[in-house]
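Quick one: structure below, then a few questions.
Every protein chain but one is kept in place in this view of the complex.
Coming up: subunit A.
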Amino acid sequence: MRTIFLFQESSSLPYTLRKRLPRKLPKRRNDVYVNMKTDFRAQLARCQKLLEGGGHREICVHGLGLAINRAINIALQLQASSQGALQLAANTSTVELVDDLEPEDPDEAGEPMTRTRNNSAIHIKVFYPDAQ
């Protein structure tokens, strides 16, 4: 049974690590991808604008890795400020990320390698439930 292991870089291999960006996923009008660089309140306001002004019955908030916490926070804040009108449905998934390892010294015998690793992602649907 294989478990996920971390590749230990030895000091004798001077590699620069370069993370590849995750592939751009298809983005509908009501998809919001959360990141750690943009201000939290700006992302929250964007979601609110989509729900209230944009006339969408539901939006989907996505978060990858460290942004999972922020995505959950945004979704819970949206629900709290709607006074219980909104409902949340969360789905989780695993996303594969690829890193490029390049040797620092061009004369070094090492060759460029790639490392793949996994990261968790969350997809939260924020919606107004259908009236019964």
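Here is the rule we go by: a residue touches a chain if its C-beta (ideal position, glycine included) is under 8 Å from a C-beta of that chain, and two chains touch if they have at least 3 such contacts; residues count from 1.
Note that contacts and distances are computed from a predicted model.
Asker: I notice the complex is incomplete. Of the names "Sperm-associated antigen 6", "Autophagy-related protein 101", "Sorting nexin-30" or "DNA/RNA-binding protein Alba-like domain-containing protein", which is the UniProt protein name for the chain that's not shown?
Answerer: "DNA/RNA-binding protein Alba-like domain-containing protein"
Asker: In the full complex, which residues of subunit A touch the absent chain?
Answerer: Answer for subunit A: residues 1-7, 20-26, 41-42, 44-45, 48-49, 52-53, 65-66, 68-69, 72-73, 75-77, 80-81, 83, 87-98, 101, 111-118, 120, 122, 124-125 touch the chain left out.
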